[in-house]
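Excluded from the complex is one protein chain; the other protein chains are retained at their positions.
Moving on to subunit A:
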Amino acid sequence: MRRLPRISSSASALAPSVSTSSSSSASLRTATCIAPASQTSQLSATRSQAWQSKLHAQRRCLSTTAPRRALETVSDTTDDSYLLDEDNDRTRKPEIKTDLVYPRGIKAVPRDADITDPDYKPAESGELLEEVGGLANWWDDPSHWGSSNRYLGFGPREKVTDPAMLEVLARRAVIEALAIKQFADLRAHKLATFTPAVAKEQELLITEIRLVPGEDGAAVLKRQSDYTRVWAGVKKAGVVISEESEKTVSESSQLDITEARELVKRWNPRWKQALLKDLAVKFYAAKRIQRLTGHVIPDAKLVGSISVGSLVAHLTKPPKAKKLTEELEVRGQLPALPNVTLYPRRVTPVDKQKMVGRWKLITAELEKRELPVIGTGGYGKSVETKWADGN
């Protein structure tokens, strides 16, 4: 899909054709309104002259193309002064703050009258003329889009698939969600959704914090001081990211898989029984999980996930097999039978010949006769068949 640049109003001078068309419609309205008035009013000669000159300028703007300037043979200057109207004061040149790479230093072909070369002969038809330049595909080049326009995904580029790592990250997400809920304000919402991975020390600190079911079964942190510790880490990461304007999004987790597996073994499985009663905590946890793991939890599953364990179970559940053979391989019952053969793709006639060891012979014989091994080699059906059918 073709991308359209987001240019601020101050950068409207970048698109001369657009600004001209808008001004032309405005001037069209102005011209039609003013014209009869100028005819009927008793204006002085000097004033009517001024009106005439103004009208002339407005009528010039009725054209859908920009007013043609005297073309320079080669303008290799890098400033973009050509983009401004001549009438405008140069001191009013708008300050354009953009990292878009827009066309600069356009070279124009000299006109016939300006060419001094005696051997020059104008072309009589455009058939053999070479087409040079043009800005039609300017925005198709990714390098012309600044770094601020580069797509940054909400989650990591690749989804986390390891069950142990998913379990660690889900637990971390719930702990952070509890802390965010404790110190909830408008900023917390942003932090809950946009804060990326924290430092490894902070991550290890979070993994050591104990998540337990409270008196009513709802998930709580074991100690009250843990909320402050987690919140401090999340807040710190949030400040860092706002300062760096999200240019550097670190990896989802600093831990590796072996560390995650050890952590999962070490934890008391009771933490999974903790209930997610508070909807805000559940929402924050889902957002943090999306940010950390790349897994988007559907609303229907989120409503059904009443405990931390069910949330983890949903995450760690292996994805549904796309092919029947993949599912049969996972089940393992059918491939284990000695009289059953499974093929992952269609068994072609060539495959059948290969199974009985005849394909090499067929290939050799066909090549010896210079006949195509596969396909018809461009030869169609026999003509005689058509005759026999009476067609």
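Keep this in mind: contacts are C-beta pairs under 8 Å (C-beta built on N, C-alpha and C of every residue); 3 or more make two chains touch, one makes a residue touch a chain; residues count from 1.
By our rule, contacts and distances are computed from a predicted model.
Matching "Large ribosomal subunit protein mL43", "TRASH domain-containing protein", "RNA-processing" or "Cyclin-like protein" against the UniProt entry of the left-out chain gives the name "Large ribosomal subunit protein mL43".
One of A:Ala113, A:Leu135 or A:Leu337 touches the chain omitted from the figure, and that residue is A:Leu337. Considering A:Asp99, A:Glu327 or A:Glu365, the position touching the chain not shown turns out to be A:Glu327 (whole complex).
Contact between subunit A and the unshown chain involves residues 322-325, 327-328, 331, 333-334, 337-347.
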